[in-house]
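My questions all concern the structure below.
With one protein chain removed, the remaining protein chains of the complex are shown where they sit.
Entry: chain A
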Amino acid sequence: MSELASDSPSTVSTETSAAGTRDVVADHEAANPAVHVTALIPQTLGATLSSYVRRVRGGETGSVPAVAGAALLMVVFGIAQSSFMTTSNFVQIVQQAAPNTLLAMGLVFVLLLGEIDLSAGVVGSTAAAVAAVLSVKHGMPWYAAILGAAAFGAVSGMVLGWLRAKLNIPSFVVTLSAFIAFQGVQVLIINSKSNGIQISDQTLHNLYFGRLTPAAGWVVLVVSVVLYALVKVVQANARRRKNLANEPFSVLGLRVAAMLVFGGIFVHLMNIDQAVAWQQREGIHQRGVPWSAVIILALVVVLSFVLTKTRYGRHVFAVGGSEEAARRAGIRVLAIRISVFVICSAMAAVSGLVLAGQLGGSNTGDGGGNTLLYAVAAAVIGGTSLMGGRGRVVDAVLGGAVLAILANGVSDLIQGGNAAAYELIIDGAVLLLAAAVDSMSRRAKR
């Protein structure tokens, strides 16, 4: 017989009706007609802000560390070097952030269950090798190559998930083995004396280098914000119909305004032409929102929808929170556990494809080394917990941005023979800092 874990002393003031007899209960009820318990939502803008501040102080730091970190880094690098705050550098940071961010987005699902996938980087680049072979050696169109890579990722993830969930091997061991083994698979698939396959398909290159037209960038921004506002209004109406408390309208207004302002600044910066004057006269332009940013935006929307608006997503959180509770609620824990590895490896394939676009091909060794660890760092810096149960897809974007800014700034700031060594030390320190924030916020909640 298990005993309940000793309960912390209650801080909630309790009504001291003795409940001694049923008459006491009845009297008590007559004197206190039932109060409907509802969601406690602050009803003014000011109250919303102060409740947010209170939550952050209470340990629910959310995206605050990542946003503050990104802002701080920008200021520091901006002051330290003149070349940092330039449009071309911003575009570079956005593009450089893409592969790691995409990898981290899939990893969030695995981390939500308190699992780890050490193989995602290598699996992703092996999937990209499959795409390169399909495109170059078999002459297949880009979409077939991408589908092939995604399928390779999904199947790999299914195997990993099955080994973890069905055979109950710890994910650390399963994916460490895969990390090693897939480096061999990668060599066999590439199967080239030069240890690489150069891709020629322009669309595959464009996964990294492609840019939207300036007008298309604005359209994407406006459509996204309008859709967001619409969804929010529809949700608010559904709540109002049921007499449920709603967020004040001003809060939604502020959110939409912030999206428009920051999104507008982003699109504007990306749209500044970096081609020199003679190129522009020839009709050659270097401008527009990178494709990779749009790919990330689209996948953030889709994956966030899956995670927060579907029954499946709810069950992922449940299994991450308490496997036993989820099982008793009739959730198919095994299927959920396998599925997060499938999503992670499929996203790794997308990440590997964008990386291959950047490198112009697929090479042995891509996706190895610290690739995966940076993605874990991105998710954790963004606010996803390593212990499971807490995380968002946008965390990967926030953390990915912080790491990209850091890598970009540090590589220019620190010169000389030991530059790479200092970079590694700084990256490690940043991850440690993020993990410390994570564990502190968890302790605060106890």
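By definition in this document, a residue touches a chain if its C-beta (ideal position, glycine included) is under 8 Å from a C-beta of that chain, and two chains touch if they have at least 3 such contacts; residues count from 1.
The rule we apply is simple: contacts and distances are computed from a predicted model.
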Matching the hidden chain's UniProt record against "Acyl-CoA dehydrogenase", "FeS assembly protein SufD", "2Fe-2S ferredoxin-type domain-containing protein" or "Sugar ABC transporter ATP-binding protein" returns "Sugar ABC transporter ATP-binding protein"
Using the document's definition of touch, tell me which of A:H205, A:R287, A:R337 or A:R390 contacts the absent chain.
A:R390
Looking at A:A238, A:V261, A:I284 or A:A335, which makes contact with the chain not pictured?
A:A238
Any idea which of A:K193, A:R281 or A:R311 touches the chain not displayed?
A:R311
Of the residues in chain A, which ones touch the absent chain?
1-12, 14-22, 25, 29, 32, 34-41, 235, 238-239, 241-244, 305, 309-311, 314-315, 317-318, 320-322, 324-326, 328-331, 389-390, 445
